[in-house]
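Structure in structure tokens, see below.
Only one protein chain is missing; all other protein chains are in place.
The block that comes next holds chain A.
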Amino acid sequence: MAASDDVESLARAFSGVGVDEQALISVLGKWHPEQRQHFRKATRDFFVEDERQFERWNDRHILQLRHEFLRLKDAIVAWTMHPWERDARLLKEALYKGPQYNVLIEIACTRSSEELLGARRAYHSLFHHSIEEDVAFHVHTPEKELLVAVLSSYRYEGPKVDEETAKLEAKTLSDVIGKKGLNKEDEDVVIRILSTRSKLHLKAIYKHYKAITGNYLDEDIEGDSRLKETVQCLCTPEKYFSQVLDASLRYNADEISKEALSRVIVTRADADMKQIKEEYHGKYGVSLGKKIEEVANGNYRDFLLTLIARSGE
């Protein structure tokens, strides 16, 4: 009966990321009270049977709905923001809400030297502290050193690379990473290399590492995921981003993973979205646009699709 299709499409309008505003208007808006009641009884996970004989919204679901409705607004505000302010706010949130240290790494390592500098400046203006002082003060886990170091970097961005040094450093890394349990000195070496060398130099190290050991540097790093992410963001950012996108588009993704969808698309739409799309398609066998269409709803979906279409097919 048409009603059950409607119920289904409405349930769908509320699941995934974003909300299908059209469905909500065209279906929900037309329903009589009995139809709405039928909907409440039919969707068990949105509503619970209250002891006083009425179907009550599941509180958790209302919270979730709030996130879903806000997704478009947040994406648009982020999109219109100056990239420096956007990154500064992302850094602050990543440090204090969560915390999500992977986002700190993401911003510190995938932005250009000037972009990272700009974010640090904006951070001064917005929060009256430097990002490095806040991270140094608030992070108490061993990853602190790595985080402060990559956030403080102002990497050389020119074309010159010293291949000999890159080879040597690749060898050093292969010796250190192979060991069981890194001691302080080993960690220092890894952090020194990853947080100070230019990206081209690091890509050369990545290449030499493969030649020496037969494996990829990030794949050899077990356990310490911050270190792994750092290497990925510095040497193979498209791979990193397509992984994050995949996690955000999964059926059972949590709120933090879902937020990554907006973050990655808004921050990379004008940067390396083309390469990210290619990498995603190659790795997961479906185009990013197709997957977004499947999982996202309404205006939010359209906004995302518009953003990724900027970088061509």
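Operating definition for what follows: a contact is a pair of C-beta atoms (placed from the backbone, for glycine too) under 8 Å apart; a residue touches a chain by one contact, two chains touch by 3 or more; residues count from 1.
One rule holds in what follows: contacts and distances are computed from a predicted model.
Undergrad: Looking only at the UniProt record of the hidden chain, which name from "Origin recognition complex subunit 5", "Annexin", "ALA-interacting subunit" or "Cytochrome c oxidase subunit 4" is the right one?
TA: Not shown, but named in UniProt as "Annexin".
Undergrad: So one chain is hidden, and I want to know which residue out of A:Glu115, A:Glu132, A:Asp246 or A:Asp272 touches that hidden chain in the complete assembly.
TA: A:Glu132
Undergrad: So which of A:Ala11, A:Val48, A:Ile76 or A:Leu117 would be touching the chain we can't see?
TA: Missing-chain contact among the listed residues: A:Leu117.
Undergrad: In the full complex, which of A:Thr110, A:Ser198 or A:Ser262 touches the chain missing from this view?
TA: Per the contact definition at the top, the residue touching the missing chain is A:Ser198.
Undergrad: Which one touches the absent chain: A:His32, A:Arg66, A:Lys97 or A:Lys160?
TA: Reading the full complex, the residue touching the unseen chain is A:Lys160.
Undergrad: By the contact definition given up top, give the residues of chain A that touch the hidden chain.
TA: Residue positions of chain A that touch the missing chain: 117, 120-121, 124, 128-130, 132-133, 136-137, 144, 148-149, 152-158, 160, 188, 192, 195-198.
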